[in-house]
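All protein chains but one are shown at their positions in the complex.
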Amino acid sequence: MKKVFRSAFTALCALGVASAPLAAHAKQMHELRFGVDATYPPFESLSPSGAFQGFDIDLGKAICAELATKCVFVSQSFDGIIPALEARKFDAILSSMTVTPERAKQIAFSTEMYNEPTALIVRKGSGLKPTAESLKGKTVGVEAGTIQESYAKTYWEPMGVKVVSYPGQDQVYADLLSGRLDASLQDSVEADYGFLKTSRGADFQFGGDVTYDPKDVLGSYIAIGVRKDDPELLKKIDWAIAELHKKGIYKKIEAKYFTFDVYGAPPANSMN
Amino acid sequence: MFDLAGYGPQLLSGTVTTIELSLLSLLVSFLLGLLGATAKLSKHRIFKGVATIYTTIIRGVPDLVLMLLIFYSLQIWVNDFTGWLNNLQSTYSFGLQLDPFTSGTITLGFIYGAYFTETFRGAFLAVPKGQLEAARAFGMRSGLVFRRVLFPQMMRHALPGLGNNWQVILKATALVSIIGLSDVIKAAQAAGEATYRSFFFICIAGAVYLVLTILSNGVLMLLERKYAIGVRRAVL
Partner (left out) sequence: MIEIIKQYGLAYLCWDGYNVSGTAMTLWLLVLSCGMGFCLALPLAIARNARSRIIRFPVWLFTFIFRGTPLYVQLLLIYSGLYQLNFVHQHVLLNDFFRQAINCTVLSFLLNTGAYTTEIFAGAIRETSHGEVDAALAMGMSRFTMYRRIIIPSALRRALPVYSNEVILMLHATTLAFTATVPDLLKVANDAYSATYDPFDAFTLAALLYLCISFALIFGFRRAERRFLAYLQP
């Protein structure tokens, strides 16, 4: 028993040190940790083997390559991603986050990564449109913490639309498929590539882009978020993004995922 | 029918994570429980008070709430502390990362330490006083009394409660997937949502837990037999 106890104690101490290293290292960036909500294909998702993959992930890796640092991706649900950044669980947010005035009060944003409008997905033939009148009495799913959640809660919920928030975008789709939701609101490219173009999205279609936004809930473009007390990192990331464009790496990665210019003009949904 | 769609390895590594997390949390809560029980039984009013507040609060607040509180807030406190350290000197920069696994271990250990405190308190009281007095009369120091007399006998009384706590901890690890740990449930959820076969994959996660429960029941029976050596049972 004595031995067991002693070895157990040593194991505990060893594990305590191993799992929570009070890492003392010289002041130099040796890794860049990105916070990611990996439920948002084709931008960020997990492969069956559990590896991070997607457009954002490839861009992140390219940025790390430019900065000659190690890249680490940390899983984090979207609704807690800004506090987690503030709590220094990672150094930057790389998760299709749109710049909004509200968020810019909390954190700093890099230059543009790409741009996409917000769109509604509905069941084929339902004829629902992204307006409060059309959706009255219906149930709309959104991911918690997104601009789409703010949008639906600002403009639609007071008008009698039932808005349900989920911890991850994949759960929104799961309930859209199962029929609990009548529609879901998210970024249009994500909706197109991550859902409609997959086998699961066969019965669904775009209900249209959201255009009405007098209170500017939807913000502007998508960027990397960094803590305000870390301007050095922001400078480095901005420089790396510029380099990616200059060297043509951005175009190369873009071509791997999209057939249109995801940086400039957002794709029109008129084709649907 | 039994097609894992490439999610087999992730489910397996998730299962390993679940087991590791439960064992580590058990260890932490076990030690905290010993500490707590000793404090509760001590004559010092302050120790007693602290231990009582600890067990009361823990058993009054849901584990999930405590877990979220610790996962998000503890990191901020730790940062404040390391930031303060870094301000004192500038040669090194300290950092401490609480990933979901570490926070989960700390939280589960902290929560179930309170339950273990109660278990051990009862068990300590069940050891006959005469035995301790006899040991002291032999000239044993209090450390030796604890190790040779109190602890082994206490364990026999604590085992049923301990086994119960272990089963609860095992199941409580499920909550850690909510703060982002890639355990067996997270893997099952991911697989279910990607393949649209949630029912099947969640059943697998459930089966994993059932198997773990059955296995630990077996181990507990063996342990109970070991600690019951030398005890005469009444023949009915």
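Every chain is named by a letter (A and B) in the order it is written, and numbering of its residues begins at 1.
As a convention for this text, a residue touches a chain if its C-beta (ideal position, glycine included) is under 8 Å from a C-beta of that chain, and two chains touch if they have at least 3 such contacts.
Keep in mind the model is a prediction, meaning the values are calculated, not measured.
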Review point. So which of the visible chains would the left-out chain be touching?
Key: A, B
Review point. With respect to the chain omitted from the figure, which of B:44, B:141 or B:171 is a touching residue?
Key: B:171
Study note, to complete from the structure: Of A:32, A:147 or A:174, the residue that touches the missing chain is A:174
Point to revise | Positions on chain A contacted by the hidden chain, ascending | key: 79-80, 82-83, 86-87, 106, 144-145, 157, 162, 164-167, 171, 174, 177-180
**Study point:** Residues in chain B touching the chain absent from view
**Key:** 57, 59-66, 68-69, 72-73, 76, 171-175, 177-178, 185, 188-189, 192-193, 196-200, 202-203, 205-206, 209-210, 213-214
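Simple rule for what comes next: only the chains that are shown with their structure count from here on.
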**Study point:** Complex interface listing, chain A residues touching chain B
**Key:** 1-2, 8, 11-12, 15, 19-27, 46, 48-50, 74-77, 80, 83-84, 86-89, 170-171, 173-174, 177, 200
**Study point:** Partner chain A, residues of chain B touching it in the complex
**Key:** 5-7, 9-10, 13, 24, 27-28, 31, 72, 75-76, 79, 82, 90, 92-99, 101-102, 105, 147, 151-152, 180, 182, 187, 190-191, 193-194, 196, 198
